[in-house]
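The structure's right below; bear with me while I get my questions together.
Of the protein chains in this complex, all but one are displayed in their positions.
And now, chain A:
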Amino acid sequence: MEIEKKSTRDGLGDSLLELGENPDIVVLSADLTESVRVDKFAKKFPNRFIQTGIAEQNMASIAAGLSLCNKIPFITSHAAFSPSRNWDQIRVSICMSGENGANVKIASTHSGFSNAPDGQTAEALEDIALMRVLPKMTVISPIDYYQTIKAVSEAVKYKGPVYIRLSKTDTECITSEKDDFQIGKTYVLRKGSAITVLCTGVITAEVLKAMEMLDKDIELIACPTIKPLDAETILKSISKTGKVLTVEEHQLSGGFGSAVLEMLNEHKVPMTITRLGVNDAFGVSGSYEDLLQKFCLDSKSIAEKIKAL
């Protein structure tokens, strides 16, 4: 049977449409309305949709102002622009506003290589690092469409800034409507005892395909929340397997694998880990699949890396 494929940007749009009855939710767009799938929200709730034009900095600070008057604003754009063009505004206007930071949700689509045909300037490979470094910021990178729907809903309940990293590409649905999602929790997708594989974001679908090619006793843990990291579950798995591999569609510097490394160091776990991601490079134009292959993040390359462990 063909597995259902959907993008996490569709998860954002569908979720906001459903949550839109909440009179506090305000959606802001910097021109990319349909592209980030908030066009339906804009039509249904025009009084709570703000079109800032191509002005991500203005959008971020306006959202801070809205949140200071008890609104729950979502700023939406592509991950290559927000958060990068507006990092200063996210730091000062959002993260430094009040004890928990301003209650602004930053939802960014087209992350990783999902906008690959547009070339390297459109490929967001640094956004996790940019957001993870900020105090008060929570960073979520859902693994599929259904998890995105829940992550958006949980982000609304959570009081404080949340970065939600989303993708343009239609990828396999791994979770279902019934599955649990909580901020700060990891989810064991496959139980195993020889190797711990940790992944975040929609690249998880590639990892699952890689596992089908292998005859290895792998424990696969999805880590949709990168900050705060669920140290307990990860450490428990590692104490059993003694081997770790991380997979992300992001620069290795400052990304998800770095977060895992830092956590292991904090807990004085004396081990080296294998991190898959982009090693200090920019991409090129091509298809999503082309770019995954170029950076050895396609299922076949991932399988080879796991095999070599």
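The rule is short, and it goes like this: a residue touches a chain if its C-beta (ideal position, glycine included) is under 8 Å from a C-beta of that chain, and two chains touch if they have at least 3 such contacts; residues count from 1.
Methods note: contacts and distances are computed from a predicted model.
Asks: Name the absent chain by its UniProt protein name; which of "Glutamyl-tRNA(Gln) amidotransferase subunit A", "Multicomponent Na+:H+ antiporter subunit D", "CsgBAC operon transcriptional regulatory protein" or "Transketolase" is it?
Replies: "Transketolase"
Asks: From the list A:15, A:29, A:93 or A:225, which touches the chain that is not on show?
Replies: The missing chain is touched by A:93.
Asks: For the chain left out of this view, which of A:42, A:66 or A:134 touches it?
Replies: Missing-chain contact among the listed residues: A:66.
Asks: Against the chain that's been left off, what residues of chain A make contact? List them.
Replies: Against the missing chain, chain A presents residues 26, 47-48, 50, 52-53, 55, 57-58, 60-71, 73, 88-89, 91-93, 96-99.
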